Structures are given as structure tokens and as C-alpha cells.
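With one protein chain withheld, the remaining protein chains of the complex are depicted in position.
So, chain A:
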């Protein structure tokens, strides 16, 4: 059976004045896979991702996400995706419950849906006892897990995670990846950027962006074989070094 393309990118380019942040990239992401989007700082990962989630207009090229063109149908794209940004972006001065209500509300969930979602979500994350605490008072790891869950409230087809585990301890990172796995198992496509090369090993396929271009795209296993190394870390270093 042919794998279903859920993200299709063709010759996507973004320029800021004279500077080209994303140079003519093309790739596909298939339904249900965990797609790792790697690259050094400033390689253009976040810019590329922002075009895919419809908050940055491509200078040229074409991208469809969940079947909708990101330029023409950005609002339709947004209905079908979840997004968790690098910066923690729930409201610190609202409680856990209020944050869930608010984001559920603006995604158009009904009051009863919000209620049942809230219950199952806090149960899963074991937050029942502190459901009325301000989010600002939670430890960072919990916040990250909460915002991942909030990004999934409206059951999106794809969820975009921009460095979701930055600054989080190894145990929480591990738990976080377990959440990602169980979500992918349910059929949600995961598009994740990361700096941690051990995390890259968890992905089904990985693309490595260097200087605005995609230099490599394959399964971690094939990449290691191709570059004749033992870890993704070395793959990354080889690619990054080639540029310099």
C-alpha cells in the first residue's frame, strides 16, 4: 500500500531581505510517522516550521499540510494541526483547568467536550490534585507535558513540536518521548525539531538541515550506514563539518 503523504513540500524558500533562511527545500512526511527535523542553531528549522504551520508566508515554493496549501488555506491548515513552540506558551497566570478551557474554546470545542477532555487529560498527566493551581507554579517538565497535551486537545492530524524538551531533565525527556510514541501509535503524525541527537534515534525518519538546505533525509539506521558511523551524533557532526 502506498504511504499517504500528509505534508508535501516543494522548493520552499523564505527570504528576509537579502538573507535566505530557507533555500529551496523539498520533502514529504507520511501519515503516522515521527519525523525528526534536525539542524544546528540558525540552520532555518524554525523558519521552515513556521511556514508549515501557516504563520510565515513562503517567499516561493509550495507546501501542503493535511491536504491544504499553507499559503492559500492557512486557516484550514491550522484547524488540522497542533503546535507546541520553543517558548512555553500556556498562560502562567491561568490555572491548569483554565488553560485547557481557553485553548479548547478557541479550537471550537463544545463545553461538554472541553469538560471530558479536561478530565481525561489531567488524569493521564496525574494533575488532578493541582488542577486549580496556576500554571506558572508548575515545574518546567510538567509545563512541557501539559502544553503537549493542550496542543492535542482538538485531535489534530499532525502535531508540530519545536524543541519540546529544551532544558528538561533526562527522566522527563524520556517520559515526554513516551507520550510522543503513544500519540504516534494513535495515528497522529509528529513533526519534531530537536538538538538532542539521542532523540533523533527515536524518530522514524530524520532530515538534517544545514545552512537553510536539507542535506540528508532518511531513517536513522540508513543515515548511519551511509556515513559509516555508529551514532546520529557523528552523522550530524560530519554534515555540519562539511559546510565549514
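We take it that a residue touches a chain if its C-beta (ideal position, glycine included) is under 8 Å from a C-beta of that chain, and two chains touch if they have at least 3 such contacts; residues count from 1.
Going forward, contacts and distances are computed from a predicted model.
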Per UniProt record, name of the chain withheld from view ["4-hydroxy-2-oxovalerate aldolase", "ABC transporter permease", "Ni,Fe-hydrogenase III large subunit" or "DNA2/NAM7 helicase helicase domain-containing protein"]: "ABC transporter permease"
Contact with the hidden chain (one of A:9, A:22, A:53 or A:96): A:53
Residue touching the undisplayed chain, where the options are A:15, A:62, A:79 or A:238: A:79
Interface residues of chain A (partner: the chain not displayed): 53-57, 74-76, 78-79, 81, 83, 85-94, 98, 101-103, 105-108
